[in-house]
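This report concerns only the one structure given below.
As you look at this complex, bear in mind that one protein chain is not there, while each of the others sits in place.
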Amino acid sequence: MITIDPETVPDAVEAAPAAISSEDLHRRLGLTDDELAAITDRLERAPNDLELAMFSVMWSEHCSYKSSRALLRTLPTAGEDVLAGPGENAGVVRIGDGLAVAFKLESHNHPSAVEPFQGAATGVGGILRDVVAMGARPIALLDPLKFGWPDDEPTRRLVRGVVGGIGSYGNCVGVPTVGGELLFDPTYTDNPLVNVMCVGLVAENGLAHAIATTPGNLAVLFGSPTGRDGIGGASVLASANFGQGSAEMRPSVQIGDPFAGKLLIEASLELVERGLVEGLQDLGAAGLTCAVSEMADRGGTGMRIELEAVPRREPDMAPFEVMISESQERMLAVVSPENVSAVQEVCRRWGLPSAVVGRVTDDTDVTVVDNGVEIARVPAKALASQSIEVERIASPPQRRRAAPAPGEVAMAHDGLPERGMDPGAVLESLIGHANLGSRAWVTTQYDQTVGTDTIEGCDHGAAVLRIKGTRMALVMATDSQPSVAMHDPALAAALAVAECTRNVAVTGARPLAITNCLNFGDPGNSEAFWQLSESVRGMSDACRALGVPITGGNVSLYNESPLGRIAPTAQIGVLGLLDDLELLMRPQFRNEGDLVVLLGEAGPGMAGSAYERLAGAAPEDRPPSIDLGREASLQKLLQRAAGDKLLNSAQDVSGGGLAVAIAECAIWGGLGADLTLAVAMSPAVALFGESPTRAVVSIAPERWNELARLAASMRIACRRLGTVGGDRVHIRLVGVGATGAAEARGAGVADEVDVPLSELHKAWTMALPRALGVEGIA
Amino acid sequence: MKVGVVVFPGSNCDRDALHGARLAGAQAELLWHEDTDLHGADAVILPGGFAYGDYLRAGAIARFSPIMGAVREHAARGGLLLGICNGFQVLTEAGLLPGALRRNTTLRFEHRWVRLAVERRDMPFTRGIPEGVTLRLPIAHGEGSYYLPDDDLDALEAAGQVAFRYAAPEGNPNGSARDIAGVTDATGRICGLMPHPERAAEAILGSDDGLLLLRSMVESAARVEALA
Amino acid sequence: MNSYRFSVAIMPREGILDPQGKAVEAALPQLGASSVHAVRVGRRIELTVDAGSPTEAREVVEKLAADFLSNPLIERWAIEEPEAVPA
Partner (left out) sequence: MNSYRFSVAIMPREGILDPQGKAVEAALPQLGASSVHAVRVGRRIELTVDAGSPTEAREVVEKLAADFLSNPLIERWAIEEPEAVPA
């Protein structure tokens, strides 16, 4: 399929035959016959080539959300503190003291698959500009990344390239990268996921909007000159116009220019602060066409573009190239005539070219004029809010349960003692697993402290940034559950929302709002679309139950490679607020002799867990389920306990289960623990199960009654496990599932975990370097 | 006592340096790179960042910027001049400090917390740092590997111009010659270092060791002002 | 078996943005070198090949330049005369 959606076929250039016949031009531009009909219908005439090009980019999945818009309408987006929700460049929530936070997740998956370094770098640039377009100063980046297993050179190349690209851009513009995710799973081979979340700070009354309301105002394009970047499949037009071979001259790989990006951020923020602009919009996908039509459409106005006024990087650019170019580091401002000189002076001071390229009109059309000749006229809404929608069919997969092989114990949610494993050895291999070990090899390549606000950066749970001049701190986290999604996308999306908000809650903070990035396969495939719609359902249910609105996000479809479709990936990003930084709760053990307490209780279901990946799946097993009501209570409990200064540390139970959570508290705190764990079902479930709604906290012994009472009042199980101290992690297993099973087995396998802290620390530190085949980063 | 923080278009630690200087008790103000005077600053900081993109060579372009004329005069008058990270790179490119900062031998951008041994405590920038105290500061750079030919290094050490060295436990993060993290000119009034004192000026940020250095600078400058 | 010294020039493709060249060019006026323009910044790699013959050696370098040293998506490469190596 030829499409000019850069998210689907970034290098479709090669795929495009040179000569084309005009009657199927639309198909070569990725438009269906129905879509052409719909265009003709909206125009009340047939489009010309330029208009067709504009429609083809605006009606691409990436810009029009034609397959997902109906689903996105079902999201819970209301909230009293929400100042801007889906539909804006980024969501914005009020945090008090006259301040607000703009934040959003965006994907750059396919460009990164083609050119990892530049793809990731331009992805960072793009999401930064979305936040800047709201008038907010970017203060943090988080980068959830997914790759195939890193045991082959191509995948390692992708990892190095993507990480290098993200660092190169974020480090240069001076926005700290304080969190994210790094997950390896075979389904991402050749189709890595590069999602980036940006968080920005803005005065409540200083918000900017991407809107053109006043006819007669002027459109000022500023930033890098326009070249033939990212024109991709639309080059069929070029080859049509310029003949054979010229398509080869249209590179679709975009190069990031972080220095220009930094200048653009400063200039844009100065323009907004000084009240010099009526509207501000970044140029992303579909370039000028998208910016112009969206701003006009939002304002119920029109926009007349004088093409020859657009500053160019290259000679002989065709009109369509100028209109759809995705050259990076550009913004469009709508400015009243008397402010134009001031605006251009700001741009000059920041060393940025700027030009008046158009005017807001009182018709509602986007008009393109080239040297006095009108060469395109399209209703703005036809390109933007009233672009086409496609109804997709969703059908669940036929689950063919493999019958247990003769003689095989098909016992659900178990594995450990029966497989004769030493739980200590399992813990070591889990904590040393590429998906669970230290991320230092990656995160030391990111500037985490620029801005002098980073309280917690990467590596220790949620990211925490203080806000200068206030007592407040922002707490941010990202999460996803692709391996559970392989079994149940709706459950996985709900689990991801729960875990992500829990990561915020354990610090004592209150989740304010959620952003997300929906990474899925070809929506034309009914199973892929089912995965998407199920994920949206699960995500919405969880957000409603936890009372957290969704304020923005992004959808990335066609994430497939010759090896197949990626695991359904609903990437979640949460913004939380801690009213008083003094009350910040951290995960690591603090004092010898503190009590270690487990809040919540383990449930069955090992499917999708890290342990399953290690020990193999039990055929009949399912993923753990979640009780969202109880999750909400646990999170309240954690906030209350932190607020009452009951706790000395708090860590949520997630990947690798309880044992890994405890090991992390110990490794990060440099203190061991001596614990006893009552096993209800099986040691595997108790130690390594990833059922949600649990946290490990440590408290001063004399606070036990208080905590127990508080937990009881919120109906959350609260059990003493033992005490902090020593240089080993020692977990004795007692109860039916443990000793019972062991006796039945009669084997000498220890029913206890007993590992020196130093060994755990080594395994944790070396996990990534080992997996990537690079030297260790101490 | 006033500290001026130079803002090149690609500076990204300018506001951090301003914040740090104020925490150290100074008045502080930003100085735009197109300006040609220092607005009466008693001490000048060239902050971290990527002055003019620094794609060619860190600091290579900045040394030609308009403000650098005033910075040179300030230095020539014996005014205090501190280059942090990119600021250090600019000072070496401008010939105001000896040596060059090459790509980290790890070939990676390195963000880590390091420990600095303070080689001399009788200089304006280190005066207030107690004996036996090492500084815990973050680094964040891709080109911080200090280089100078061996003979020149001997001379530099003999002249006592090595101000800071990377020390245990973390050690040398970027392959710098003789673990050098920061140097001064012959007078000790111009200082450059790769680590970021302004990012370690408050306990809640993980360390306030950087404040010792910034305070030393502010107090030394104040002293000069008093004499004048 | 002889040793042959080559140098490989790797430059950004035409039409591909070259931020380095752009930044250098923007600085030139400050240096009073405004008569200079169209700046492109690339890499130069010098290497020595042990081979039986110049052609054999050149083949090794060509393969290396195409498959490893350059990124064909955004860069072009050319092998240069050993003479061009700076002292």
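Just so it is clear, A, B and C label the chains in written order, and each chain counts residues from 1 on its own.
We take it that a contact is a pair of C-beta atoms (placed from the backbone, for glycine too) under 8 Å apart; a residue touches a chain by one contact, two chains touch by 3 or more.
Just so it is clear, the model here is predicted, and its values are computed rather than measured.
Across the complete structure, the visible chains that the omitted chain touches are B, C.
Between the chain not shown and the residues B:99, B:128, B:144 or B:210, the one that touches is B:99. Note that of B:13, B:38, B:60 or B:218, the residue touching the chain absent from this view is B:60. Within the entire complex, the positions of subunit C that touch the omitted partner chain are 5, 7, 9-11, 21, 24, 27, 31, 33, 35-51, 60-61, 63-64, 67-69, 76-78, 80-81, 84-87.
With the whole complex as reference, residues 56-57, 60, 64, 93, 99-100, 102-107, 147-149, 175 of subunit B touch the missing chain.
We adopt the following convention: only the chains that are shown with their structure count from here on.
Residue positions of subunit A touching 2 or more other chains, listed in rising order: 257-260, 351. Among the residues of subunit B, those in touch with two or more other chains are 52-55.
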